[in-house]
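Every protein chain except one is present and positioned as in the full complex.
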Amino acid sequence: MWRYVVPLVLFIGIGALFWRGLDLNPNYVPSALVGKPVPTFSVSSVKDPQATVSTETLVGKVSLVNVWGTWCVECRHEHGFLLELAKAGVPIYGLNVRDDRSAAITWLSTLGDPYVASGFDPDNKAGIEWGVTGAPETFLIGRDGTILHKHISPLTPQVWQRDFLPLLKKHCGPADCPFLSAVGGS
Amino acid sequence: MIPEFGQLALALALTLALVQGTLPLMGAARGRADWMALARPAAAGQFVFVSIAFGALVYAFLSDDFSVLFVAQHSNSALPVFYKATAAWGGHEGSMLLWIAVLAAWTMAVAAGSRSQPQEFSSRVLGVLGIVSAGVIAFALLTSNPFTRLIPAVADGNDLNPLLQDPGMIFHPPTLYVGYVGMAVPFAFAVAALLTGRLDKNWAKWTRPWTVVAWLFLTAGITMGSWWAYYELGWGGWWFWDPVENSSFMPWLMATALLHSLAVTERRGIFKSWTVLLAIAAFSLSLLGTFLTRAGVMISVHAFASDPTRGLFILGLLALFSGGALTLYAVRANNLEAEGGFKLVSREAFLLANNVLLVIATGVVLLGTLAPLIVEALGLGKISVGPPYFNLMFLLPALPLVALIGVGMHAGWRMMPGDALLRRLRVPAIVAVAFGIALPFVFFGTASVLTVLAVSIALWVALSSLLDPVRRLVFRTGAPLTRGQVGMCLAHFGVGVFMLGATVASAYNFERDFAVRPGDTMEAGGYELLFKGVGSAQGPNFVADEAEIELRADGGLIGVLRPQVRTYRVQTEPMTEAAIDTNMLRDVFVALGEPLGNDAWSLRLRVKPLISLLWLGAGLMALGGLVAITDKRYRVPARQPAPAVAQPAGVS
Partner (left out) sequence: MKSLALLAGLWLAFAACAFAAEEAEGFDDPALNERYRALIHEVRCPKCLNESIAESKAPVAAELRREIRRLMGEGASNDEIKAFLSSRYGEFVLYRPPMTAKTFAVWAAPFVLVALGGVVFWRILAARTQQPIDDEPLDEEPTP
């Protein structure tokens, strides 16, 4: 007798699942690296082929790692905001992927260079270590070299407010983030 | 003005659907013949207005009316005329209108064909269809109006998605929709039976032809989609277990179970609650498909739209239709059951196993499709469930099912001596297993256990299906076959052919990517492919790089393949058009990749043995359905008793 209710119960379960699913974003793939230390990598710097940008560069301070390329249209949308952040004192390291060195240098000199240094990664070899699928992508790195957050798509003031600032407030020690007040974290 | 007329017509159709969905049902409950009599005229009126609306949309496309937003988004003045017309269903809003139009056509057909049914029943059927129509038309008008204006109008449109500019896309959606949406008919019959509180053999006899027609269109529609993906998308595959593909496959599985369960209900008056539940499930899964393609809940290349608001509305429709029907089932199904015994070896038992296995198969597909969503909803991260899972797990119910088809179709009703069955089937079984083991090794040199098993079962079903037709036609023994039986044999034979093609094409799929310069030869066994270079080609609204490749064997020229990479003028994403050389034994499939510098290009080469059997088998299944519905018992009014007592042809 009760078996006739089973289909209805199953249906309600599946319906509830979809109800919940409507709030989820199927295109959002969380990074597997959040909470893990910065991956092992070493690439030459875009502007100075003798210098390197590597794992060591990123340990010891709170910083951003921003993946970009001259081919990336959306990167231009966030470029202005990155310059603002850089001016406020946020250390931003770039990872230039799938690109040509001279084009990258020209781009930076024309549009402005928000990066302390940019790694040159034409084959996305280092990028793969970071789980990079494209650009723009931005990582927040903690002082001990742990990846605190990854954001895919342009970095905007809204995203900064919503996702980055709370983490910064949580993870910055007393002297770690001198830029915090300048970028809205008073 | 025409688009506004279209919108008005749609609104009028909604009004009529609301009438159709309320008064006849109330009339049936209260015994008011005048209200029940409203059903047919309301259905006819709805059909007229929906047709006007659909016609208005097509007109807007054909007249390049870019002041209509939907036309501007999906058409272009340079688009060939055929595609302008079919662009009407090239996007979400238009495809919903197609859904509505197909439902109106089905409703009209049911209204016309229901004259032999008692009014209390037919008015309920049309009433339920009216509720469904009203819900979907309301959805279209409120959230997905294809007639919305674009002000100011643009000079020219965005062009139809290049992937859809293909003959396959003219036929695939309408055919699929006739099948998909057609599941509303057995659904309506089932709900009407629950409302009436009675369900007898006549009910099954009325329901079955509608189900078979919808089923055969669904079979054809899915096959067309699969074939189109194969030759159009350039990766040489034909089924990816994508959520949207699964959401057309699950209704098909349930519809197959339904039409078999109806056989038992029609014959013995039992399995009634199974049949009703299967009818509800088939339509619910169809609606689920409509939901998944538009709600933005799962990622798919097929997704029309990703709009949670629309998704919510469709979820509401699902709750109303399916939830309502299942609630009715929970309350009323208990009254339906009837006595009727059968033994372990009997057609009923095999059809019971058929029902169970098809439900399991549907469950496996549903579970695999929903698993990532469940895992994510529980906060456990994101996983993917793809072809490696489905290809393996689906076989669990599928292989036994197909094997049992070969046995069950020869079993007699109620009971059959097991040894009689064995005697009939011994020879084909041995032949099938022998060839199933031998053929893969002889032709391909290696075979896995699974391949041998699948090939044996495929051959077994094919041979078993031919037993009765061969006995009758060649040896002139046994009772004459009715069209229903011929259809059954044809469809089951098609299953075997399909399975053989699918198994061999998957197991012995040859794929390789090459880098070639003009004059290079790719060798693959006995074939040589001579790459002659890449030139330019032009189409009405695109330019293309076209490669010329000569396919040779033993020095003789078999054909010239010209794969292209097209760049459409408006939507500039490059698109591959693969070139395929087909014959019954294999497809040679070449897709052009990228230029690698120095005149070199990358090419994808696939050789797929026996893949034509896949399309052929599916076609035979649909054909079998078509033959079956021409059976004379569907042309005779329900009340007439049939002549002599005849033994079913399968009993020796």
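Going by the order they are written in, the chains are A and B; count residues from 1 in each one.
Basically, contacts are C-beta pairs under 8 Å (C-beta built on N, C-alpha and C of every residue); 3 or more make two chains touch, one makes a residue touch a chain.
Since this is a predicted model, take the numbers as computed values, not measurements.
Residue-wise, the contact with the chain that is not shown comes from B:364, picked out of B:364, B:561 or B:622. Among B:216, B:495, B:516 or B:614, only B:516 touches the chain that is left out of the view. From the options B:163, B:479 or B:570, the residue with contact to the chain not on display is B:479. The hidden chain makes contact, of the residues B:232, B:266 or B:577, with B:266.
When you scan B:5, B:59, B:171 or B:413 for touch with the missing chain, the hit is B:413. Residues of chain B in contact with the chain left out of this view: 233, 235, 237, 240, 242-243, 263, 266-267, 270, 299-301, 303, 339-344, 348-349, 352-353, 356-357, 359-360, 363-364, 367-368, 371, 375, 380-389, 393, 396-397, 409, 413-415, 442-446, 479, 482, 484-485, 487-488, 508, 510-516, 520-527, 531, 553-554, 583, 585-586, 593, 596, 602-603, 607, 609, 628, 632-633, 641-642, 645-649. Touch with the hidden chain on the side of chain A covers residues 29-33, 39, 98, 123-124, 127-134.
Methods note: only the chains that are shown with their structure count from here on.
With centres set at the average Cα position, the gap from chain A to chain B is 43 Å. Residues of chain A that touch chain B in their complex: 1, 4-5, 7-8, 11-12, 14-15, 17-24, 26-27, 29-30.
Every residue of chain B that touches chain A in the complex is listed here, in rising order: 273, 277, 280-281, 284, 291, 295-299, 306, 308, 311-312, 315, 318-319, 322-323, 326-327, 329-331, 333-334, 370, 373-374, 376-377, 381-382.
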